[in-house]
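The structure that follows is given in the form of structure tokens.
Complex shown without one protein chain; remaining protein chains in place.
We call the chains A, B and C, going by the order they appear; numbering starts again at 1 in every chain.
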Amino acid sequence: MILIKCPYCGERDQSEFANGGEAHVIRPKNPESLSDKDWGEYVFYRNNPKGIFYERWVHTHGCKKWFNAVRNTSTDQILKVYKVNEKRPDLSEFQNTLKSPSGEPSVGSGNFAVKK
Amino acid sequence: MSAINNNCKYISKKQVKITFDGNTYQAYEGDTIASALLRNNIRLVGRSFKYHRPRGIYTCGIEEPNALVQIISEHNEPNTRATIKRVYDGMEITSQNRWPSLRYDFGAINNILSPIFSAGFYYKTFMGPKGFWKNLYEPLIRRSAGLGKPPKNFRSKSTHQYHNTDVVIIGAGLSGLAAAKKFINTKYKVLLIEQDSYLGGVLKNSNKVKTINGLTPQEWISETEESILNSKNITILKNTLVTTYNFTNHLIALEDKFAGKKIDLNKSELTLHKIRTSNTIIANGHIERFISFRNNDLPGVMLASSFEKYIHRYGVVPEKEPVIFTNNSSSLSLLKTLINLGCKPKAYVDSRKKDNIETEIKKILKDKEIPFFSDAEIEGCDGNKKVETITIRQGKSFDKIKSSMLCVSGGYNPDIHLFTQSKGLVKWDKNILSFKPDTPFQKTITLGSTSGNYSFKKLCDEINEKLSIFKTKKVSLDINLNVPNKFSIKELWETKIKNKSNWAKSFIDLHNDVTTKDLKQAITEGFDRIEHLKRYTTNSMGTDQGKISSINSLAIVSKILKKEISEVGTTTYRPPYAPLSFAAIAGRSTYEFYDPERKTSIHSWHLKNNAVFEDVGQWKRPWYFKASENETMHQAVQRESKTLRENAGILDGSTLGKIEIKGRDALEFMNLMYTNAFSKMKPMTSRYAMMLGEDGMIKDDGIICKISDQHFIATTTSSGAPKVLADMEEYLQTEWPHLQVYLNSITEQFSTFNISGPKTREIMMRVFPDIDFSNDAFPFMTFKNFDYKETKIRIMRASFTGELGYEIYISPKFGLELWEEIFSCGKEFNLIPYGTETMHLLRAEKGYIVIGQETDGTVTPIDLNYNWMIGKNKKDFIGKRSLSRPDTSRADRKQLVGLSPINKKDIIEEGQHIVELNELPKKITDPIKYLGHVSSGYHSPNLNHSIGLAMIRGGKNLLGQKFFVTATGKTKNIPVEIVNPVFIDPENKRLTS
Amino acid sequence: MKKKYSIASIVKNSLSNNENWGKMWRSPNPKKHYDVIIVGGGGHGLGTAYYLAKHHGIKNIAVIEKGWLGSGNTGRNTTIIRSNYLWDESAYLYDHAVKLWENLSEDLNYNMMFSQRGVLNLAHNEHDIKEIKRRVSANRLNGLDTMWLDKNEIKDLVPIMNTDNLRYPVLGAAYQPRGGVARHDAVAWGYAMRADELGVDIIQNCEVKGIKTDNYKVEGVETTKGFIKSSKIGVVASGHTSVLAATAGVRLPLQSRPLQALVSEPIKPVINTVVMSNAVHAYVSQSDKGELVIGAGTDGYNSFTQRGGYDVIEETVRAIVELYPIFGKMKMLRQWGGIVDICPDASPIISKCDVEGLYFNCGWGTGGFKATPGSANVFAHTIAKDEPHKINAPFDLSRFSEGRLIDEHGAAAVAH
Partner (left out) sequence: MTNILSIPGVKVSQKDYHQIIIRGNGLEKFNNIIEEKTSIKPPSKNLEVKFDLNYLFAKNSFDQWSLILTEKKEHHHILNLVSSINTNENMLASDYSYGQVYFEIEGENKDYFLNQLTHFDLREEKFPKSTMAQTVLARIECSIYNLGNKYIITCNKSFEDYFQQRLKDTASLN
């Protein structure tokens, strides 16, 4: 159960929030000018990285405000929370956070817990 | 030899009666089932999972793999661990997995057949002849597996308790208590959680510690507990087991509030604590492990520290003359305990070399003339349903000793379950021959034996050092021991069997009847990954999850594979730590509170007037009203529909979503959100509107009231309301923050009544004599606000039935009063209340669609012939671009049509399909082509025949053609004509009358 | 078949203390080059290799698995098998699989314990009823054995179910008698054994780090055991497919999310049918060993941690005790999660892509176990022939630009 810090309400249990998928996907200004393929990409395709992910959350059962977060999807650690109108933080800010002691196993699920 | 009682402070002297398999026994309050049975010399308590072998009590705690019983007096609760469940007077218990009785179990034949029931045997046989698997083999397998019998119905009132805290200490043993001491009277909010009903852990369970700070262990525990209780910042939870360690220091712990008491069904017998903490201190100790030898599952084999725990914690000495078998130094305290009680072990078998064995042990053995075997091991034991003879191997020689109990210690594993659940990394420690915590992933601290620190003397330093991150004072522990401070152990996981036999078994998993032979076989077959091995053999997949054995299996496997144990690795530890009650997980949010019921302000009236309700989302909506006791739903709906078209009817539409939209850019916003164009719309008029997803598919619909270009009120479907508001907010906040628009949900702020039918105007004039309802003053699709008594109301002229109609919006406080007023005025006009079913029927007659019925996420407005709702000149709106994709603009998409039966008596069923064949084959093998499906089907009382709305391929061009509709359970299809979906008043005369 | 399993072989081996069973598969070192490389040793991947070797005469094949066989979702699913999907395309695909399931144990001479004990999908409100009745009718025309059951018929099948005295009463159900469950791990093992026998190299413990392409053509895979050349690569890596695709510069419309499941302690048989419910969200069946196997929902965020939030477990268990009051006295033994690859229309992708020689079989999300043999079978065809089988043709990637989605959301909010 992740603990998420709503920029407006403070730390709350994840169950109060809904995830809005990838952040910084801007709705095309002029959809009619897009090819079917490009429009299809906008509607259906979202990045799905294992590692650093820029994503959106909304405090559905609280203030109902949207905000962005940077989360490591291989550990679920939230590395940063920022408001919708704030600048996308640079990837380099989080590079060294990736070396977490755990996270999803590199080999299957069994051995990850063991330090060699 | 029989058990004797020991004087013990943790057990009351109060006697209680329990029954086990029909026989009554005396026990003491505070006993567990296991201690009670041992007290009564009962050692055979169940049959094993696969081979139905006789099994006894193996441990004295949560790690028990064998002694699982069924509690008849608690709704037949199955698989209860006899070693932790506390007895109470009248408790009724039975053994499990045996037939006809525990002593004579028919299933024991499996033991005879055991050589063929080797690992994974079922994958290799039972494949034919056809049908045998389903009808014979599988039912047989299922019946012989499974342990306990199913429980009985049980509606628990167990509760949840949330905590937010600074520190949680798991385990109130020696280290947990010492740690808690540090937090006394500090600013930290601390929860100290202990699964037992007494604090003290190893101090109360064993004889290991002589004194602490000059006090006896018992005195030290009481003193410590008292000082903790006096400190306001620390809460102690007893009888509470931490089962789950989630991400971000979220813990689940289960409190047994009726431990040792008969359950009161009106009370919460369990409390599930859901804890969020900033720091977790794990001090939950260690678990002793066993050693595999031939017949190491016979009743009478017990872990050494468990045996000792029965003596100290429960005051029962299970046997006066057991044999002790160990590979480490810890069994000294058991030896001393027995000697102190005047008991004398039959033999002491230590696998360590004589030189490595502590002098104190050797001295006692010598003094008391106890047969002593060093550098020796147990080859196996034999007996009929119990241990009778024990075979000891020393070098090349074998000795047989008669004893009925064998206490085994294979060493200790730090109890890392919770630590690994938290995703911490563990590391193999050669000194203790086990895994111990290494790098935590969260804010986790491990203390005492959990952390792999087996030295009492170093404990104090460990605590002071690891807790130095907190602002606390140092604690001091001066511990005097009955055991050597230095822990010594010799690697020993399995002993060799003397006479090779197909039937000889050394168990590695007692619960699932997995033998060391199975491990070897699996590896021979290629299952050389530990996770594979687990799944192929079911090793460590039982109710105990291999607590006393899983490390042993890793070691055995690593030997066969010639790998380091750390390379073999562990299987994944998963929550819960021990089986967790479903009732407790569910808590009170089930049964009557499974999901909140939402009620409108008219609900009480509906109840009084015999409404039958329908669940729409969480809302309770009148589905139809029974005019008399015997009226069926069909009759009611036909009556309601007919009366409405002839006179008038009123529907409680309060559940409709309502959203107030206001701001400088409201118009632009609305033009983007909906397909419709709102720019030319006049203030104080309303319009039916549609909302799409970006994929172009219809998401919701509703009526939009325009107050001004800056102010709108939108209605939504009842179940779509939250989603529509959320979507609007999302676009405003994330895509179009430059638009100045504010939204408020006002769903709950208004009761809404939809009144319609030809007599409606007359009724409205009675209710609101001051309002001019004439067509000129109040045309279709307009709305106005009026003063009404001490409040304001809004009336809109609109209709979903196709009749003259109004929607009234009023504050819920005055809703019921107005509703009743309308009825008293409507009486003479035959006004009736109607429900959602009639609403659906009437709108279908009129060809209006219902979201979720005509639409299913794959329908565009064009498919519904609603091209007129699309603001073609608008540059953009949500979903517009998708409407021109190749597939969404195809001419032969499924489109909305009406269906009329050619034979007027035929019934068009909803959900059936439209085909070209008048008859279907009895058994369909090749798919039959169909055009589409019936999205709505009703018997129209006003046309007096069945009608349908359908979504069919290329439907727009098929008007007038004849097709067939399938019918449930019939091969003969119903001939129908494709017609315009508007069956009643296509010219809208009624609507605008 | 070289290794022939039967009661005779079991008895024979039991006499030698079960010490002489041969290896089920080799553990070869990877060769430098293969004709086809399958990335992902789950059921779909191993099955694909098996059918490529068996039906398409391709011999030089490798299956590369980063962990152990079945360590992905094949080893962690609730094993529900059914084919009663709403849309024709789906019904054809899943029923193709069910038909293969019906002979799979004999075909592979390995007992998958495919247990056709029937699957119920419960209706709890008017909307469910409408949806289910429509599906029953569509299934009938597609030759499937789905039927509508009323409350009494449900009670007969599952006497322990509380149908009336609950917040959302049980109003009826769809029932597919041919549906059921199977022993999930055995599926991977059976396929692996027979593929190995046909010469397929199964390489465990080897992670594909990247797919190497040149000018929109695949060249091979970079792995933890070195570079391996191949001109045809089939990626069947469920939750990790999009991560792998990205290394070849391909974007897929997939989101990876945890899906959780749990088992209870084992008890004697109480529930002989697979029961699924969306409104009272829980899925339950009882395994041959006796534990209740219960499916929970997907977590609402992307993650690769194979572990979801506790709230999802709580939701499921609430529903379980609501529907089956006797389970109030049962206990959860273990909970776990898998990473499922979810497609916008809840239907899979079995498709070629812009890169020549690169094939994807993914997007099975919460419900691909049931499709294993069918999916493997048509995917093998797609790779061997470089064109889709007619059954998987609709499940291509272009459906997302054309709008030709196969939207199974309406039919089953969670499609186990």
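Operating definition for what follows: a contact is a pair of C-beta atoms (placed from the backbone, for glycine too) under 8 Å apart; a residue touches a chain by one contact, two chains touch by 3 or more.
None of the values given here were measured: they were computed from a predicted structure.
Shown chains touched by the hidden chain across the complete assembly: A, B.
Of the listed positions B:T439, B:N609, B:Q740 or B:T782, the one in contact with the omitted chain in the full complex is B:Q740. Interface note for the absent chain: among B:K563, B:K599, B:K784 or B:K874, the touching residue is B:K599. If you put the hidden chain back, the residue from A:R12, A:R27 or A:K80 that touches it is A:R12. Note on the undisplayed chain: of the listed residues B:T19, B:S73, B:T125 or B:Q161, the one touching it is B:Q161.
For chain A, the residues touching the absent chain in the complete assembly are 8-13, 15-16, 61-65. The chain not shown here touches chain B at positions 157, 159-164, 189, 266-268, 274, 276, 588-589, 592-593, 595-601, 619, 660, 662-664, 710-711, 740, 742-744, 746-750, 787, 790-792, 811-814.
Here is the rule we go by: only the chains that are shown with their structure count from here on.
Chain A and chain C, compared by their mean Cα positions, are separated by 27 Å. Touching of two or more other chains is recorded for residues 246-247, 250, 529, 531, 572, 695, 882, 885-886 of chain B. In chain C, the residues that reach two or more other chains under the touch definition are 67-68, 71, 205, 309-310, 401-403.
Only residues 5-7, 9-11, 13-15, 17-25, 27, 67-71, 75, 88, 91-92, 105-106, 109-111, 113-117, 124-127, 130-138, 140-143, 148, 160, 166-168, 183, 185-186, 189-190, 204-205, 264-270, 280, 286, 288-290, 307, 309-310, 313-314, 317-322, 325-336, 399, 401-405, 407, 409-410 of chain C touch chain B when the two sit together in their complex. Considering their complex, residues 1-2, 14-15, 18-19, 21, 35-37, 39-41, 43-46, 48-50, 53, 55, 71, 73-76, 103-110 of chain A touch chain C. For chain B in complex with chain C, the residues that touch the partner chain are 49, 74-79, 115-116, 118-119, 121-128, 133-134, 138-139, 141-143, 145-156, 244, 246-247, 250, 252, 274, 500, 502, 517-518, 520-521, 524-529, 531-532, 535-536, 538, 543, 545, 572, 574-576, 579-583, 585-587, 589-592, 594-595, 597, 614-616, 695-696, 852-853, 856-858, 882, 885-888, 909-913, 915, 920, 924-928, 930, 933, 966, 968.
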